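One protein chain omitted, others in place.
Should a chain be cited, it is by its letter among A and B, assigned in written order, with residues numbered from 1 in that chain.
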Amino acid sequence: MSMQTFRRKYPTGVNGASPVTFRFNGRQYGGFAGDTLASALLANGVHMIARSFKYHRPRGILGSGSDDPAALVQVGADPARTVPNARATELEIYDGLEAFSQNCWPSLAIDVGSVNDAFGRFLPAGFYYKTFMGPPGNWMMFEGLIRRAAGLGKSPTAPDPDHYEHVNRHCDVLVIGAGPAGLTAARIAAASGARVILAEETPELGGRLLSIEPSSRTMDGQSIAEWLQDTEADLTRSPEITVLKRTCAFGYYGENWVALVESLQDHVPEHARRADLPRHRVWRVRTAQVVLATGAIERPLVFHGNDRPGIMLAGAVRTYLHRYGVLAGRTAVVFTNNDEAWTTAFDLHAAGAEVAAIVDTRDEPGPNVTAKAKSLGIEAFTSATIVETKGRRRLSHMSVMSLDENKQLTGGPRWLYADLLAVSGGWSPNVALFSQSRGRLQFDDTLQAFRPERSWQAERSAGAADGVFDFAACFASGLQAGAEAAQAAGFATDTPQAPACSVDPIDGESGIEPAWDLPSAKPPARTRAFVDLQNDVTSKDLQLAVREGYVSVEHAKRYTTLGMGTDQGKTSSLNGFGVLAGALGKPIADVGVTTFRPPFKPVPFGAVAGQHVGDHFHPRRTTPMHTWHEDQGATFEVVGDWLRARAYPRAGESFEDAVQRECIAARTQTAALDASTLGKIDIRGRDARTFLNRVYTNAWMKLAPGRCRYGLMLNEDGMVFDDGVTACISDDHFHLTTTTGGAAGVLSWMEDYLQTEWPDLDVFMTSVTEQWAVASICGPESWRVVGALLDDIDPNPDAFPFMSHRTGHIAGVPVRVFRISFTGELSYEINVPARYGLWLWQQIMDKGEPHGITPYGTEGMHLLRAETGFIIVGQDTDGTVTPYDLGMDWIVKSSADFIGRRSLTRSDTSRADRRHFVGVLTDDPAIVIAEGSQVIATAEEQDPRTPMIGHITSSYFSPTFERSIALGLIDAGRNRVGERVYIAQRDGEPIPARVTQPNFMQHFGRAT
Amino acid sequence: MSHYSLLQLARHSLNGHVGWTPAWRSSGLKERYDAVVIGGGGHGCATAYYLAKEHGLTNTAVIEKGWIGGGNAGRNTTIIRSNYLYDASAAIYDHAMQLWKTLGRELNFNVMMSHRGVINLAHDDNEMRQLKRRVEANRLNGVDAEWLDARQVQEYCPIISISPDARYPVLGGTLQRSGGVNRHDAVVWGYARAASALGVDIIENCEVTGLEVQGRDIVGLRTTRGDITCPKVASVAAGHTSVIAKMADIRLPIESHPLQALVSEPVKPIHNCVVMSNAVHAYCSQSDKGELVIGAGIDPHISYTQRGAFPIIEETLAAILELFPIFSRLKLMRHWGGIVDVCPDASPIISKTPVRGFYINAGWGTGGWKATPGSGQVFADLVANDEPNKIAAPFSLDRFTSGRLVAEHGAAAVAH
Partner (left out) sequence: MFLIPCPFCGPRDQSEFSYGGEAHIARPTEPEALSDEDWANFVFMRSNPKGVFAERWHHTAGCGKWFNVLRNTATDEVLASYKTGEPPPAVAGFQLATPSGEPPIGSGNDGTKVVP
């Protein structure tokens, strides 16, 4: 293991007492608990860890958190657990962590892909739009190469073994970010009794307080560490607060609905991860008020050669030093356009690094910093810029040149030798969430950045997120925001008392001067100043975009892919706008910003899906008899959400044979179907009849109690959308049935009309689908079984006529029996309270046994009804079929209006040559047409296209007629009865067939 | 307009690409045009291009409220296919498909048309029936389409889960090999560049504020950048069609809904085709950059906010994980919404209106992108000749009166 030669001390950020070993690109390194992969690698002197997206250029560590653009690694090699594009600056190390560089082959050091870099000049922004457009398929050739070169890490190739969860929370104040502003905001809000959630992206509270020299300030006389301990203890004491660490607020949606993602296990050694905990948890929070204390993001500077490993943000250098005790280099240069970055030089100097120089683009940096630099003997170049850097995989030296009053280069270069270049182009308030909430931004000239101007939702920004940078002011701003938020949510707060914090003279000084695109000593063709370090977007690319007319900021972004990488442009967007503004000769405010889209940072798909995967993706519904079907080895089909027994194959019997056997039993002896899934709606009220008369196409005013009637429902467009049998229990009480899939839709559709169109009607509807279990017993012998079952009903068909129902008992259990048939055979539908369903079914099987009762499934039911030409809505209809198309004119009343009636007389709907529902019989009785087949008029297909005159909706081999039968919709089908048509075949000749009327029982003279 | 080619690229490379000229002229608004196209999306720019190229209407302007391609053209998941059920739909979408095949060369702008194949999955017996009906209809209509059983689906798309235990098991699917994806921005920019070269004015940041109607004729329109006299106005303002039509007192059978989409972080090639599932309501491909591009179903409510509800994203990703369990650890990088015009029969409106000279191309719902070239070409034909051609005729407004809908909704059609 290599030594952590750059580790200086063990501050709060890492626990020096618990060393950790991990591997990077196969080599073992040491770090400490609390380290990120970035801080641990820097401690070991490793700077180059990645390759860029397009040119495969060496990439190091720029930032220290979720802002870093390019320090991305692949975590783990396990095909099920590996994670691509993990940010080294956020990834916490643990014993046994394996991380690899990605987007490079064969190795990080020698990467074949880096030839792109050599040809860089031939690959400007959008080069692919200008070539590879040759003959069809030409692009496909190049696409393969381009796809392989692009992408970053590798996807897992096995299913994710971990699980995720969603939780919902309501709160009064959601504080996002636990830096100085967020902590004080949360503390005062919690003290008010408000329900508070404090969400902190990193593993620790403190934010920027962890990135400054610990001894540089005191708060209320306490050291930073003490103050943080007190504050955290204080927070955890209040009962109404939830403090969430490792939790990122990633989406700010309508009316203060905010999504947070909490990482629970990624930082734990794999052997110690708990199976009972999710990997991530998404908190779906609806809150009265939000405090955005999301801090600020530092911008790098845009100059030729600004992308080498060893070039880091000045603030990040301080974070590594103070939070992780890591010195990011031996000899440093600081390059900036503002005072704040000078402290990096001072802190590095104090930590024992050599500071070669401070390079500042301004001619007059602030007096405090210049004085301090002088006292420390640090050389400072003012009105100067870095024009070039050297060092293949790590910065080694750089050259500085002076700027004249027009910010143009003057004089000769001077070489500076350093392995660390700390850059700062100023800080941008982190307004991503504010912008997602639809707050309005304004460009602030003193910050040279966008800041919140006006809110749209109930939120307020505090601290650096609001452009407030000096510490005292940050505390005050946080307190005020927290107090206001609590009060707005209806809680009284004590008067905000900001901690008295010792002042550092440099606090609040910035004196920033814009420096968006620094001049280069090289000709444009050889200058490469990077704006987006992940997507390799240079200032030249942006100028090219402008030259080619992509002047809208969104066009330029899309043309160059600026800020479209996994960092979503956190460090690059504003620099890009600055370069564009320069090229367009407009102020940045007029260039505008691109939309900040959620999520703030990438969130695993699994976390977004939460627990709603696998068996929890969508419910399966089962009937009371389900276990019996399973025990009988039934095969099931999903209908709506229901699992329905499709057939009951016996040992060694094929599915098809089982269906034939079941149907023969139904026609010759007796068979039973579990019909519990049928939609059932209990309708009561004085006007129930009138209501039915309006929703069904046929007449209901005269249906007598004890009788049943079949009905069709149309939508207002006149098309059939559901059907079923409804029984009249009494004049003000009906039992309506729907298709299995249609139940919920039909009920809400009827409720809609009842509540909004006919509120005057006295009708009440209740879904009773799951209250009744239903068994349908059919076949010539069925009446015997029913007789054996029922205590008090005479099943004799003469005494119990078709389309009527009775109320009776089986062994004292109340039942409703309907004498209705979907098969054309004598049949009885027995309804019992659901809890008796399984019992009823067993009774039927026992009492039916002497009569050879056979359970039959939905496939047999479909076949039997097809033999009689009954439709299945959704199979024989598709939302374009009227009752007339079905040949069911008899069911359309003329006496009164009903839903959809008017549509039936429109010119197209009343055409005589519409597609009609008919039977189709193949000449060869052995051929069973495939359902969905198209019907054509000719014996041969034609070129280039063959007109279609219809299609097959249902098709079976009928055991009753010992031949194939089919149903379908055919243009003017009823006028074609007896005519020859052909069924098109993908492979082979069209199948000759004849059109018949749909009721095969009648066609073959078997009708009763 | 500088010509694009590998040679030109190399030549410009030698002098740092300083020689390239704007892709389209930035032009001021004239007071008089022969035709004005409202909406600078894919369909709008295509319409203007074909008006100029095929009908000589070069004195044409495209009026765009924002930046061209900023609406649905820049927000869709770029899926291209033509395997629609009904003859009328197959005709227009396949017309578009044929144009896509050579569009890059026609426009001298690489639209990155990748014919990598589109699979539509069937998860239950009814879907099997419906998709088989569709695949047969496609074949007889000369649209390339084939049926795959579950095993063949996995052969074509090895990463898809065909586990029979899934809540929505993959039972089979249709494959259109000529289907695929392309680069949406490139299509818009390519059409704008080619149209501009023919004399069309591309007017950005210009919002239409009113239509000038005299009697039953359109005579011009008002914009935030001045008034225009014009005998022909063509609205291609997807999302805002009702808003434009209202300026001529026309009510349409259109509702505007949010439609959301998302991309993952880029990863190396893992998903080689386009997979769509109507039952779980998700579709997925992988962009050339490496991002998984995933689309959702529409939000149920009317909205012009270009924002939907986050639960739709949650449901969509749950559905994607049902089909692709290996994607669970990939990360959602960006999600967004657009505004789609939805027609009751899920088919477009390409039509004259009660106002002479005012034409509407709208109602493409969630599936307009794939039709862009065909839609632009037949719409240009309608605008130029004041009569719909054979392909456009079935999509006239009067179908809502006659009842002759092109009912692509329902199980038979996949919405996207």
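One rule holds in what follows: contacts are C-beta pairs under 8 Å (C-beta built on N, C-alpha and C of every residue); 3 or more make two chains touch, one makes a residue touch a chain.
Keep in mind it's a predicted model, so treat the numbers as computed, not measured.
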{"item": "Residue, one of A:751, A:791, A:923 or A:940, that touches the chain absent here", "value": "A:751"}
{"item": "Hidden-chain contact residue, picked from the options B:256, B:328 or B:375", "value": "B:256"}
{"item": "Omitted-chain contact residue, chosen from B:42, B:71, B:117 or B:179", "value": "B:71"}
{"item": "Contact set of chain A toward the excluded chain (per top definition)", "value": "253-255, 257, 286, 434-435, 438-441, 453-456, 554, 592-593, 595, 716-717, 748, 751-753, 755-757, 759, 897, 901-903, 906-907"}
{"item": "Residues of chain B in contact with the chain not shown", "value": "65-67, 70-71, 205, 207, 239-240, 242-243, 246, 251-256, 300-307, 309-311, 339, 344, 400-402"}
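Definition applied: only the chains that are shown with their structure count from here on.
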{"item": "Chain A and chain B: spacing of chain centres that average the CA atoms, whole Å", "value": "22"}
{"item": "Complex contact set, residues of chain A against chain B", "value": "53, 81-85, 103, 121-122, 124, 127-137, 139-140, 143, 146-148, 150-160, 162, 166, 251, 253-254, 257, 259, 523-526, 540, 544, 547-552, 554-555, 558-559, 561, 565-566, 568, 595, 597-599, 602-606, 608-610, 612-615, 617-618, 620, 637-639, 717-718, 874-875, 878-880, 903, 906-909, 930-934, 936, 941, 944-948, 951, 953, 984, 986"}
{"item": "Complex contact set, residues of chain B against chain A", "value": "4-6, 8-10, 13-18, 20-24, 26, 66-67, 69-70, 74, 87, 101-102, 104-105, 108-116, 124-126, 128-137, 139-142, 146-147, 159, 161, 167-168, 183, 185-186, 189-190, 204, 264-270, 280, 286, 288-290, 307, 309-310, 313-315, 317-322, 325-336, 344, 399, 401-405, 407, 409-412"}
